[in-house]
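Structure first, commentary second.
Coming up: chain A.
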Amino acid sequence: MLTAIRTLAMLPGVSGHEDAVRAEILARAGALADRAYTDACGNVLAFKKGRKRAESRVLLAAHMDEVGFVVSHVEENGFLRFLTAGGIETYVLPGARVLVGDARLPGVICARPVHLLPKDEKRLPPKLSELFIYIGADSAEKVRKAGIGPGDDAVFDGGFSTFGDGFFTSKALDDRAGCALLLELMKADLEYDIYFAFHALEEEGLRGAYGAAFAIKPDIAVVVEATTAADISVVTPEKRACALRRGPVLSFLDGRTLYDRALYERAARIADENGIPWQPKTLVAGGNDAGALQTVGEGARVLAVSLPCRYLHTASCVMHESDVANTARLLRLICDDFGGIKNA
Partner candidate 1 sequence: MLEELLFLSEAPAPSGMEGARARKILEFAASLGMEGRADKLGSVIIRKNGGGRRMLLAAPLDEPCAVCCTADDKGFLRLKAIGVSKPELYNGRQVTFAGGVTGVIGLTRAKDGTPADLWCDIGAPDKEKALALCPPGAAGTFVHPAPKLRGGRIEGGGLSALAGAALLLRLIKTIENQPGDLFLVFHAQKHMGHRGLQTAAFCCEADTAVLLDAVPAGDTPDAKGGVAVDSVAVKLSEGVVSYDGELSAHFLERAGIAGVKASPYLSPDAPAGADAAQLAGRGCRVCSLALPVRFFGAACEVACLSAFESALALLRDFLHSAPAGT
Partner candidate 2 sequence: MDNLVDIVQNLSKIYIPCGAERGSCDALCKRLQPLFEKVETDALGNILCLARKGKAGEKRLMLEAHIDEVALVVSEVDDEGFVRVTSPYGMDIRSVASKVMTVHGRRPVLGVMSSVPPHLKSAAKDSEPLEWDGFVLDVGLDAQKARTLICPGDRVTFSGEPALLMDGRITGRALDNRAGAAVVLRAVQLLKRRPIACELWALLSVQEEASTKGALTGAYAINPDIAVVVDVSFGRMPGVETHEAAALSGGPMPGMAPILDRELSKRLCRAAEECGVSFQPEVMTGSTGTNAAAVQRARSGVRTALLSVPLLNMHTSGEVAALSDIEDAARVIARFAETL
C-alpha cells in the first residue's frame, strides 16, 4: 500500500488546484468502480456495486487536496509573495523547497537571514508577509516569461522516505493516505453498494464535501482522514490526541462535530471482535469533512476513522505502516457491515 500512497502523495494538489491528483484518482476509480465522475466542486465521486443492495446509503469520503501556497504578487526583483491555502505554521517555511505553477518550477521559501535580525527577533516565527518564494528569476519580467503569475499555486517539494522501524514521511499524507485506502477498498469484492467521494477543497472550508453530500444524500458517511498525533516526548500525555502504532483512530468528538455515538460504538465493537487495535481521539481539536457531511440537506450519521499522523500540515507528515494496514482492515469490515444497517 505504501507505493499507492507514495504515488498519490507525490502529485501536486493544493486546494483549488487539484487537477493532477484529480486526474489520477479519476483514472483509477474509473477502472475499479462501476461509475466515476467529477462535479462542479472538483470532487471525484464513484459508486461501486456490492453483492447486495445496501439497506442504508453509505458514503466513504477522503479529501484529495493538500495544504499549500498561492502566489499573490510578483515583486519587481522577482521574489513572489504568497498566501497559504489551508493552515500552515510559518515556522515550517524558511528554507522549504516548493514547486510553483503548472510547470512545477522549483523554488525556495526565503526569509531574512537570521544574522541580520535584531536579537529579540532571531527566534520568532516569521510573519507570512516577510516570506517570499524565489524561483531564481531576478525580475518580474523574467518571472512572467517563465509563465508564473499571481494565482499560481505552489506545493511543498520534499520527497517520500521510509525511516526508523516502519515509519514513512511525505507531504500530503493528509489525506492522500485516506484516498489510497478508499481506492484499495474499491478493488475488493464488497458486500454492499458503497459510494466513494474524493473531495476537493477540504482545507479551504470543506467545500467539496458540502457539494458531494448534497448530491449523494448519504444516510451514513464515514470520513477517512489523517488526524493529528502529537505523541512526541515534548507534549504532555493528555495533549497527545492519539499515537502512531496504536491503530486507526475513532473520533467521538472533534473541534466541529459530535459523531454518531451508535456508529462509533459499532465500529469499536467490530474492531475488538476482529482483533484490530484502535484508539479514541483523546483531544478535542481540528475538524474534517464530517462537519459538512453531517449537516447538509437532511443530514447524515457520521463517523470518522482516521490514520494517526505526526507533523500535519508540513512537508514531512509521518505515519506508520501498521496503522495503514490496521485501518485498511477495519474499513473493509465497516463497509461490509454498515451497508446492512436498517434505516430507522
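Rule of thumb we're sticking to: a contact is a pair of C-beta atoms (placed from the backbone, for glycine too) under 8 Å apart; a residue touches a chain by one contact, two chains touch by 3 or more; residues count from 1.
How were these picked? Simply put, all candidates are chains of the complex that A comes from, given by their letters.
All values derive from a computational prediction rather than experimental measurement.
> Looking at this complex, which of 1 or 2 sits next to chain A and touches it?
Among 1 or 2, only candidate 2 touches chain A here.
> Using the touch rule from the top, collect the residues of chain A that touch candidate 2 in their complex.
Going through chain A, the ones touching candidate 2 are 75, 77, 79, 87-89, 91-92, 94-97, 105-116, 120, 122-126, 130, 132, 134-138, 142, 146, 158, 161, 163-167, 169, 228, 230, 232-235, 239, 241, 255, 283, 285-286, 310-316, 318, 320.
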